[in-house]
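Missing here is one protein chain; the remaining ones are kept as they sit in the complex.
Here is subunit A:
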Amino acid sequence: MKIAFTTSGNELTAPLDPRFGRASKFLIYDLENETFEMVDNQQNLNAAQGAGIQSAGTVTNSGAEALVSGHCGPKAFRVLMAAGVKVFYSEAGTVGEALDAYKQGKLTESNAADVEGHWE
């Protein structure tokens, strides 16, 4: 199973971006192989509108079945739910810490967006 993390860097020590729609990258971690790949989200970072919707599409297309981010807005959440991607919120400082928290079962699956649209 793959998990997507929002980040601005390229490795597990990079900060976890608290924003979802306008995060610059997604780190897609493969739990079985313990490897990861980066998916660029630069285009959405600068999108005039619909960043959350499009980012949710990007995460879904990466094959991730779960997302770990600081927050998620209502439109993105609707798309992720429709695509069957589970959403977890984390206040961890880095992607690695968020991953550890996930593995230890410390993150709880969310059933709602936690911020308004256009939050930042």
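Heads up, the rule we're going with is that a residue touches a chain if its C-beta (ideal position, glycine included) is under 8 Å from a C-beta of that chain, and two chains touch if they have at least 3 such contacts; residues count from 1.
Everything that follows uses one rule, which is that contacts and distances are computed from a predicted model.
Looking at the choices "LrgB family protein", "L-lactate dehydrogenase complex protein LldF", "NTPase, 4Fe-4S-binding protein" or "Protein-methionine-sulfoxide reductase catalytic subunit MsrP", the name in the UniProt record of the chain not drawn here is "NTPase, 4Fe-4S-binding protein".
Contact with the omitted chain, checked across A:N10, A:T35 or A:Q49, is made by A:Q49. Checked against the full complex, the candidates A:A66, A:V79, A:A98 or A:V115 give a single residue touching the omitted chain, namely A:V79. Within the entire complex, the positions of subunit A that touch the omitted partner chain are 49-50, 53-54, 56-57, 60, 75, 78-79, 82-83.
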